[in-house]
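If you scroll down you'll find the structure; I have some questions about it.
Here we show just some of the chains, and they stay where they sit in the whole.
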Amino acid sequence: MKYSIVTFASHSALQILHGAKQEGFHTIALTIQGTEQPYKSFKVADEIITIKSYADFFAIEPELTNKKGILIPHASLIAYLGIDAIKRIKMAYFGDRTILSVEADRDAQMAWLSEAGLHVPKTFNTPETMDRPCIIKFHGADGGRGYFLAKNQQEFYEKIGTNPLKKYVIQEYVVGVPIYIHYFYSPLTDEIELMGFDRRYESNVDGIGRIAFKDQMGFAFETSYTVAGNTPLVLRESLLPAVFQMGAATVKASRIRANQGLYGPFCLETMVTPDLNFCVFEISARIVAGTNVYVSHNPYSYLRYNEPMSTGRRIAREIKTAIEQNQLEKILG
Amino acid sequence: MKYSIVTFASHSALQILHGAKQEGFHTIALTIQGTEQPYKSFKVADEIITIKSYADFFAIEPELTNKKGILIPHASLIAYLGIDAIKRIKMAYFGDRTILSVEADRDAQMAWLSEAGLHVPKTFNTPETMDRPCIIKFHGADGGRGYFLAKNQQEFYEKIGTNPLKKYVIQEYVVGVPIYIHYFYSPLTDEIELMGFDRRYESNVDGIGRIAFKDQMGFAFETSYTVAGNTPLVLRESLLPAVFQMGAATVKASRIRANQGLYGPFCLETMVTPDLNFCVFEISARIVAGTNVYVSHNPYSYLRYNEPMSTGRRIAREIKTAIEQNQLEKILG
């Protein structure tokens, strides 16, 4: 009996399922009622199992285990099921789930990145200590919603108005260009692979530059950072050695923080400054939606694989290799 | 004798002709004198017929009919030949041309979209009734040229200055990010397919954000919206069910407005707001130039077809299937 690749139908499920089919797996999409259409139309799922809510996952888990299912996590799974529930999952799970608690805690993330030697933005514990323009990010914020910019303590209090009770972090606003770096670390080969780069396309912040200064005057709108999509980009090639080095250092520094340490896909979210330094403001310890840009081609992984190799397909390839080498325990956590 | 795919050499002709060759058709490019070079260099046309102006089309129409030509319409054909002339075309024509009159009338468009249940921007009949910032769009405007933004009645009259006699529409300016959705509806399978997304690259509005506020002060330039090109993007996957639903509703609502209703490629032009709602400000009832981004690969159609499937090739595939199934009348209008 074949192994099945299982994922929740959202976030990056199309490429996860499509990549699994390319590698010969049986594929199962878990859909919430009313969201089946894309997964049917794109023909990526051999099986669609519809549930009423994420919480119903545990009711079908035994069936998935019987089908030799391996669950691939992504941000929607983490957001909607929650880390505590994820820890209770008994079916095969791709990745080290002990790293998720580190990822969920902004302070722990920054400690991890700093220890890896990466440059991170300055954070301020209180509005009173702000000495430069900052971006205020809420914990558990839903894809950038509610984030705001404040140049000083006064602006902070003016804008925090309606959100005073949520947990937040006050982070230096780094002026540069956002670049998201997609990595894949294989515990089977002990190699870091660079899977590419994207830039988030955020509403409305990526639209406001289209309004001239004179038109913005007297036009009341607030900047917001809700992710609506992603766009492709390639990096200046002379920065790639640093990119590989950053990825390796991040994996290494993860090992004291989690059972096995970080493996599989992950992403460093950076601002690249005019001096071409990377300021890393966040890490995602799993597949990011920016890799959806590269389902049908990938300017980086094509160099190595000479065929379309999405991150979803790379995950399936890793699992296939682990099965062939009888090392599945190395990539389930 | 083979069927021929015929199109005017502009807009999206390269992908239409290339896609037709991929599907095995004979291809004919109708070029206006002096524009042949790209079509020669890219080797997409088995035959290039040069005419002096669009109006000369009718002189060569019998020849095209003799060659079993099927004409593929696009925006340049519509703009330069005109809807009335298109109605007089006797050769085989892909698509329902009765929908073009609806598309050409901004009020009829909005009625169509509203009836499909889509969210559309508020429009104002007179500058006096404007109660928020608006974008003023001229009827028959040439690819965004002349559009302007006005925050109130006073600004409207200041800026309308040199254009007072043209017909215009006053549309609420929605702050968000522009996303153009490419669809294909097949009357042979009764399925909506999602072909992808793009963002227009407009001069100068996509350049002005590169001028800092302090440099814009005292720098006299007017914002303009002329389409210079297109850039790729992927959409947040959790929004795809809504995208499919919007496409289906648009096709359904077209059926009382046209002989057969809308089929083949079409595009919903939207702003995505910070709350992740689609505000649909326009519909194109035919192939859009944004699909040119996806000639050599397509992150969405690749999921379904596992080969490069541009919208141009999808049109040719539809025609080929219709011929094979002896249902050509279903896709000619």
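Which chain is which? They are A and B, in the order written, and residues in each are numbered from 1.
FYI, contacts are C-beta pairs under 8 Å (C-beta built on N, C-alpha and C of every residue); 3 or more make two chains touch, one makes a residue touch a chain.
Bear in mind that the values here come from a model prediction, so they are computed numbers and not experimental data.
Here 2 copies of the chain are placed, and the complete complex recorded in this file has 3 of them.
The rule is short, and it goes like this: only the chains that are shown with their structure count from here on.
A rotation of 120° superposes the C-alpha trace of chain A on that of chain B, rounded to the nearest 5. Between chain A and chain B, the centres computed from C-alpha atoms are 33 Å apart.
Across the complex, chain A meets chain B through its residues 10-14, 18, 34-38, 41-44, 76, 143, 145, 201-204, 206-215, 218-219, 221, 224, 226-232, 289, 292-297, 308. Against chain A, the residues of chain B that register as touching in their complex are 133, 149, 151, 175-179, 191-194, 197, 199, 205-206, 208-210, 213, 216-217, 221, 223, 231-241, 243-245, 271-276, 296-300, 302-304, 308.
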